[in-house]
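Removed: one protein chain of the complex. Kept in place: all other protein chains.
Take a look at chain A:
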Amino acid sequence: MSAAQALPCTRQEMMAIATGREIRDGELAIFGVGLSMLAGYFAQAHHAPNVRAMTEGGIYGAEPVGGLPWGIECNRISSNATSFTSCLDALGCLVASGRCDVGIIGAAQVDRFGNVNTTGIWDGEDGHIGDSYRQPKTRLTGAGGANDIACGAKRYVIMLNHEPKRFVNKVSYVTSPGYLDGGDARDRHGFIGGGPAAIITTLGILRPDPLTREFLLDAWFPFSSVEEILGNTGWDLKVSPDAHVVADPTPSELAALRRVDATGMLRRS
């Protein structure tokens, strides 16, 4: 008798809709490949028709054709562009410069201060690498443009499946900086961008405490609960006093998302 069966959408779809709700109309926005691109183009198809979307590949004005793009440069995102430029242009002139309003990035692991690891998984105690760098037990995909978005975008959203192995007290390797060790750590480094505004998962939404910058449980989905989220988080996650349940997807939201996700990638799990 799982509540999920009653829900009109999958957990991945709810995550994409909740992420898309973070994007406001008219914003300059950068989307990565895969889930984050679906969330971003959902926002454009639903409530943010004038979002100024780009990929880090320097592809502007395009909408995916023929299914989810295989990459941010592939032909499915190159069939109706208004401008093709470069990495230096998109990630440099428009993101690291501080012009980009919002980015969406994925993560293999995230910690209590919103630091993201997409570089590797190390064995040993708590996954600590130690003083000498060594090869990871499992090599992941590396930074890509996520570090540049994390440093330069005015705000960004981290999107990932909610599992204990992904929500760790301290990431082994900080690939993309969140709030580092918390408080004013970002200011000390002089980052141009403001840091992660939310971690949106398959179970709910975490947002940073304005002072400590530690992420708190802000909201759960109609099919999840505070207990389920705490049980799937590898640190002693605190619950915000304002914590609440997220509104169900509306029929128009679901219809827009499924138009964007034409091949049903978010409905497979």
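Note that contacts are C-beta pairs under 8 Å (C-beta built on N, C-alpha and C of every residue); 3 or more make two chains touch, one makes a residue touch a chain; residues count from 1.
Definition applied: contacts and distances are computed from a predicted model.
Asks: Pick from "Putative spermidine/putrescine transport system permease protein", "Cobalt transporter", "Acyl-CoA dehydrogenase family protein" or "CoA transferase subunit A" the UniProt protein name of the chain that isn't shown here.
Replies: Answer from the UniProt record of the missing subunit chain: "CoA transferase subunit A".
Asks: Have a look at A:147, A:161, A:201 or A:233 and name the one touching the chain we're not showing.
Replies: Answering carefully, the residue with contact to the hidden chain is A:147.
Asks: Looking at A:15, A:29 or A:96, which residue reaches the missing chain?
Replies: Going through A:15, A:29 or A:96 one by one, A:96 is the residue touching the chain not shown.
Asks: When the complex is taken as a whole, what residues of chain A touch the one chain not shown?
Replies: Where chain A meets the chain not shown: residues 33-34, 56-59, 65-66, 68-76, 78-79, 84-88, 91-92, 95-96, 119, 129, 131-148, 151-152, 173-177, 180, 185-186, 189-192.
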